[in-house]
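Remarks on the structure that follows.
A single protein chain has been removed from this complex, and every other one stays in its place.
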Amino acid sequence: MPHLKDVAPQLAQQAIELPSWAFGNSGTRFKVFGSAGTARDPFEKIADAAQVHRYTGLAPVVALHIPWDTVESFADLRKHAEDLGVQLGTVNSNTFQDDDYKLGALTHTDATIRRKAIDHHLECIDVMDATGSRDLKIWLAEGSNYPGQADLRGRQDRLAESLATIYERIGENQRLVLEYKFFEPAFYHTDVPDWGTSYAQVSALGERAVVCLDTGHHAPGTNIEFIVMQLLRLGKLGSFDFNSRFYADDDLIVGAADPFQLFRILFEVVRGGGYGNPDVAFMLDQCHNIEQKIPGQIRSVLNVQEMTARALLVDTEALTAAQESGDVLGANAIFMDAFYTDVRPGLAEWRESRGLPADPMKAYAASGYQQQIETDRVGGAQASWGA
Amino acid sequence: MPHLKDVAPQLAQQAIELPSWAFGNSGTRFKVFGSAGTARDPFEKIADAAQVHRYTGLAPVVALHIPWDTVESFADLRKHAEDLGVQLGTVNSNTFQDDDYKLGALTHTDATIRRKAIDHHLECIDVMDATGSRDLKIWLAEGSNYPGQADLRGRQDRLAESLATIYERIGENQRLVLEYKFFEPAFYHTDVPDWGTSYAQVSALGERAVVCLDTGHHAPGTNIEFIVMQLLRLGKLGSFDFNSRFYADDDLIVGAADPFQLFRILFEVVRGGGYGNPDVAFMLDQCHNIEQKIPGQIRSVLNVQEMTARALLVDTEALTAAQESGDVLGANAIFMDAFYTDVRPGLAEWRESRGLPADPMKAYAASGYQQQIETDRVGGAQASWGA
Amino acid sequence: MPHLKDVAPQLAQQAIELPSWAFGNSGTRFKVFGSAGTARDPFEKIADAAQVHRYTGLAPVVALHIPWDTVESFADLRKHAEDLGVQLGTVNSNTFQDDDYKLGALTHTDATIRRKAIDHHLECIDVMDATGSRDLKIWLAEGSNYPGQADLRGRQDRLAESLATIYERIGENQRLVLEYKFFEPAFYHTDVPDWGTSYAQVSALGERAVVCLDTGHHAPGTNIEFIVMQLLRLGKLGSFDFNSRFYADDDLIVGAADPFQLFRILFEVVRGGGYGNPDVAFMLDQCHNIEQKIPGQIRSVLNVQEMTARALLVDTEALTAAQESGDVLGANAIFMDAFYTDVRPGLAEWRESRGLPADPMKAYAASGYQQQIETDRVGGAQASWGA
Partner (left out) sequence: MPHLKDVAPQLAQQAIELPSWAFGNSGTRFKVFGSAGTARDPFEKIADAAQVHRYTGLAPVVALHIPWDTVESFADLRKHAEDLGVQLGTVNSNTFQDDDYKLGALTHTDATIRRKAIDHHLECIDVMDATGSRDLKIWLAEGSNYPGQADLRGRQDRLAESLATIYERIGENQRLVLEYKFFEPAFYHTDVPDWGTSYAQVSALGERAVVCLDTGHHAPGTNIEFIVMQLLRLGKLGSFDFNSRFYADDDLIVGAADPFQLFRILFEVVRGGGYGNPDVAFMLDQCHNIEQKIPGQIRSVLNVQEMTARALLVDTEALTAAQESGDVLGANAIFMDAFYTDVRPGLAEWRESRGLPADPMKAYAASGYQQQIETDRVGGAQASWGA
């Protein structure tokens, strides 16, 4: 098995995008708990995100959500980010919080509403132009709750049309990234429920349209790493939304529910050439309901890093030999050997060698930043999914 | 197979309790869509609920949720209800919307918070005394999101203690009803996740403690009618929360997702002596996100009635004979025969014979009530889960 | 809503293919129960299958499984079938019961074993040429049980290669039909686990390669009718394997577990132009473990017919109007109206008008065929999955 130092150069390639909305409040339909110090505007969210990067060196980019992150001057926001050592990244559209979109947006039967939803995406591309973002990420919250309520086929056709209109406006160096989700907020059907649908839709658009895989958006029991493999093989894996789940789309800390699954996913990323590949963006989509926000994100990016290190440690030569000789137990043992290796001490050293704190969680806690924001951010409305 | 008229006397026994909160707004964590005419206070909610009963004759009771339905005078609310031909029913407690309860209420490690949650339940019993309600329904939104976050065993023991304290205060003619739920809003564990836990907890309390089965609160693939059978057999099925689900706790119209499952459940209710039995309360727990509220409830109670009729139509003598002779296909055919029977024309007749409209949905639509409330209820804050 | 007679011409188009293996014994890993009268060879299986068609008029074709149905002369088998009023249909290959295939067949790392598996398929095409069959159906039982055991990506690439070699030999009027399955017999990954993978693989082959959707082969909660819609939209739905399931791949009588789901699937078939369309083959893949085999198949084809009738009864004009006006409850009601309609009396009449028995189950029971085969088929080995 390789040693951690053997894979150090590869570790240095890792960059994980943070979602701005992780620094506002979020919760469940039953309650959104607030917490002291929560950011009140996009500038404060980016300041918080920059803390994650400061202590981990892993999170140099922050994804925006429009209109939650709408500001008067995106140039100012961009400068603010760059001053703090991070960049603005993926722009996420939102067509699920306007009364007009109650029964659909890009798929709506009413052409006026579809146009409104398309125009929103064109404005998002304007934002991308201003922020220098490459990716427009579309998560469709659309679907229906009752059998018969909607014409599944008509909606799919309208979706194709709407996406084509948006895609026309995507710049040469930009991409349209289409996320799929099994269910929620729609409960009978969602218009892009699985990777197959997203793949079919983006394939019809063209080369700059790709799929986003959110690790929490699958049916129970789905072998997610298989999908990773397949999308890489088909050249259509554009980005990840990492988080973890026990049941539905729980949006928990990455790796919290099933660390071994995270390992298997990252192994397939490496196997399929998706690591250190600018075409495959690593993002988090984790939302904090009960834990502190900034350390929660730190934990997530560290978990991604630790599992990436383990995935890089797999002795692929020995693995291939065992696989080819039909040695079931042997191949599994080689794979597990990397998973069970404790990479944490080695990563602490690696961090120090790069001027980062050995223990980012402790360093953040000791920094006083949390106390500072709890003291400073008094008054105003805390940011949340609704604003 | 019996004819519908043979079972008419049994149909007359049906009474389904409506949840007051169904008449306020509810939704998903992404968006709560409002709608014109939504009730703004408990009085208006009860007025709306009374409409459901008016057109169906099936829904003479309205369940309350405290504090959402807190009013200055419960005596006034009771009189208001009675004037409109309905009664106040089950009182539902709420220990999931106060910041203190972020990490637990009846199970919290902090005795002060536990006491606060217990006291809330004692106040609910005061409300019950004022409203004449029999049942205190406890749905525990408690649990944890991360492995290690909480001591599962300690919480279970504290739950037992807290429930015992509440139970002591339950009157001779009152009951404590403990609901279970697989997940949400907690994502790693919930403190009462399954019928077994609810059964073990209420068995330890005493005779007036029983289980509430919400049809949307189970793991995928769970055979719910088996649980109905088992709880009836054990004498601990206190009430139902009817709704339907495709994925998680979708809270859709009863029977909308799997009408055959609803039939099987109602068959076991009848089989086990739970029908026409005051000890087994039928309630809805359906929340309207995108459809109109009052007709949505009308549809749900009609669906329960139609499936009950089908369940009553099963030729149990022939069924038993087929089961005992090992005739697999024959027994299944007898069972399906009742399910596939179209009871709707017979029920329309039955309704008319009782002075009710043949088609309650149409009658409500024609009544002008909806237009009236949309005109009248202008200003004020629409009721919702948060108020 | 249309009347049943309005859709009678469409009903006459229905033809459902029966699996020969349904007339041999099958079971679970725990026990294969035998039953008196079970067919002992392909000729007897076809005789039994012909009974299903005789009493229903719905099942004029019998699918073969090679090598289970290998006979000395397929010309003789074909004549035997035609004499009994049925035709030989889809040929199913088998690469899961030879020791060589323990770790894979078309995906195996060993080129010799891959070649053996490819050659088996070429022999199947020879059988098709002899029987006049159009479709070669490939269900891949391949996959792995343990993470690391196999190289997911390498297997996918080898699969593509193997399929391409087989596809080359497919005749101008023949098709390669690729089935997908979520899990079993492999437990960690299967090589074609979902429609997306099957779609990607057949798309790479060409026009005469299509997807087979087995209704029991999906993750819990999957919206199957959505997949039906999507594959029809993409022009790649080649055939159905109908059966039903509560948990895994239970292979129960069609419609037994969730009749409403069967209705929704058939509605999408009709909606998407898949009904009365020779490019979309209806097959059963139901296996009898505890019930009588011939009446079990009769029940299944009747269930498909009854649900097809209901699907055809949907008032699509009114439905479209309700959908377009955003009338959620109204659209759902129109849809459910067809589902709740009891089509059985009308279908009995329709059958009689075509010289078929009003009640095929009863007619078969009265025919004495079952008693005859139980008396005649003494000695010899009953057919089963292993032979």
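Lettered A, B and C in written order, each chain numbered from 1.
Simple rule for what comes next: a contact is a pair of C-beta atoms (placed from the backbone, for glycine too) under 8 Å apart; a residue touches a chain by one contact, two chains touch by 3 or more.
Remember, predicted model here, so these are calculated numbers, not experimental data.
Touch with the chain that is not drawn comes from one residue among B:Val86, B:Val210, B:Leu237 or B:Ala331, which is B:Ala331.
Within the whole complex, the absent chain has one touching residue among B:Tyr55, B:Trp68, B:Tyr199 or B:Trp385, and that is B:Tyr199. The hidden chain makes contact, of the residues A:Glu123, A:Asp258, A:Asp279 or A:Asp315, with A:Asp258.
Within the complete assembly, B:Thr222 is the residue of B:Gln97, B:Thr222 or B:Ser384 that touches the hidden chain. Although one chain is not displayed, subunit B still touches it through residues 102-103, 109, 145-153, 156-157, 182-183, 188-189, 193-197, 199-200, 218-223, 225-227, 229-230, 232-234, 260, 264, 268, 271-272, 319-320, 323-324, 326, 328-329, 331-336. Mapped onto subunit C, the interface with the missing chain covers residues 26-34, 96-97, 99, 102-103, 141, 145-147, 182-185, 187-188, 220, 245-248, 250, 252-253, 256-257, 289-291, 385.
Mapped onto subunit A, contacts with the missing chain fall at residues 220-221, 223, 246-247, 253, 256, 258-261, 290-292, 295-296, 299, 306, 328-329, 332-333, 339-342, 344, 361.
Please note the rule applied: only the chains that are shown with their structure count from here on.
Ranked by the number of C-beta pairs in contact, the top chain pair here is A-C.
We define each chain's centre as the mean of its Cα atoms; on that basis subunit A and subunit C are separated by 39 Å. Across the assembly, subunit B contributes residues 220, 246-247, 253, 256, 290-291 that each touch 2 or more other chains.
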